[in-house]
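Below is one structure, written out as structure tokens, with a few remarks after it.
The other protein chains are all here in position, but one chain of the complex has been omitted.
Then we have chain A:
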Amino acid sequence: MKLLRNRWFGPAVLTVLLLLAPLLISTYSTMILSEILIMGLMAISFNLLLGYTGLLSFGQGAFFGLGGYCAALMLQAGYQNLFLLLLVGMLISLLAALVVGFFSVRLDEIFFAMITLGFGMLFFSVAHNWLDVTGGSDGLPVFVLPSLNLFGTELTFYDPLNMYYLVFSIVLVGVVLLWLIVHSPFGLILKAMRENKQRVSFVGGNVQLLRIVAFAISGAFTGLAGVLFCLFNSMATPEFMHWSFSAKPVIMSIIGGTGVFLGPLFGAGIFFLLEQVIILFTENWMLFLGIVLVPIVIFFPQGVFGTLRNKIFREGAK
């Protein structure tokens, strides 16, 4: 029982499980798991804003798409260094988020959600209509994936298993970095702003600047997820930037729980699991997602993961 309550026990088990999973499940399931991890990274980045800073961004797809297009364009232009792709994708998303953030953070709540939604639609339109660069609605295909020289062995990522381990490693690094940020002095100030931004301002904090930085960091990691998805998908499409795509991290975070760091990752898992199960029976999976979502919101006020964790921990503590 003591081991169970150790804060590192859960994450350690999860890491080992994710490392071993591809050996136990089918190739198809491994690919789904890759997608879950990528969307999980996007959702955790998104939750830096919703769960920690108290900002509901409805335009995260823009940064996800920017990362994706960045990678696709660079690969088409012949740049094949994996780390360069990841870094440039993050950097471009970061810069875009700085600009969007600058105009958005002075607003709150529904108005903030609306302006980020507006920016998301703007990015979508550009991706959709700028045929010469983005390929329009067809998207940008990627024919050659970057390879990685690891201790003298040249690794390629055409094999789903290798792709899974690439995704796993990068997502792990991203999640660890986000964990460090959340537990830093900056992270504490973010939570303080979520609780009471007026008070932060009246103890000397520049709320707008702090929010812009939070928005930019979130955008950068969302862009990182976008680069990974472009590699995984061998394609960047305008869909990444569509508002319905921006809704995914929102739904995942709420399903999993915004109050727990890994909640959104679990939300992503539940989201894809539901999709896989429902799709066996019907094509209208969104309809049934809605039907499942309503009781989750009602009966798991802190998300499935958040509510369960609180139950276990409170009973364990007694």
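Heads up, the rule we're going with is that contacts are C-beta pairs under 8 Å (C-beta built on N, C-alpha and C of every residue); 3 or more make two chains touch, one makes a residue touch a chain; residues count from 1.
The definition used in the following text is that contacts and distances are computed from a predicted model.
**Q** Identify the UniProt protein name of the omitted chain, choosing among "Ger(X)C family spore germination protein", "Amino acid/amide ABC transporter ATP-binding protein 1, HAAT family", "Sarcosine oxidase subunit gamma family protein" or "Metal-sulfur cluster assembly factor".
**A** "Amino acid/amide ABC transporter ATP-binding protein 1, HAAT family"
**Q** Sort through A:R5, A:K191 or A:K311 and give me the one touching the missing partner chain.
**A** The one listed residue touching the chain not shown is A:K191.
**Q** Based on the whole complex, identify which of A:L24, A:V203 or A:V294 touches the chain you can't see.
**A** A:V203
**Q** Among A:V213, A:A236, A:I254 or A:I296, exactly one should touch the missing chain; which is it?
**A** Residue touching the absent chain, from the options given: A:V213.
**Q** Touching residues of chain A against the unshown chain: what are they?
**A** 180-181, 183-189, 191-192, 194-196, 198-207, 210, 213, 217
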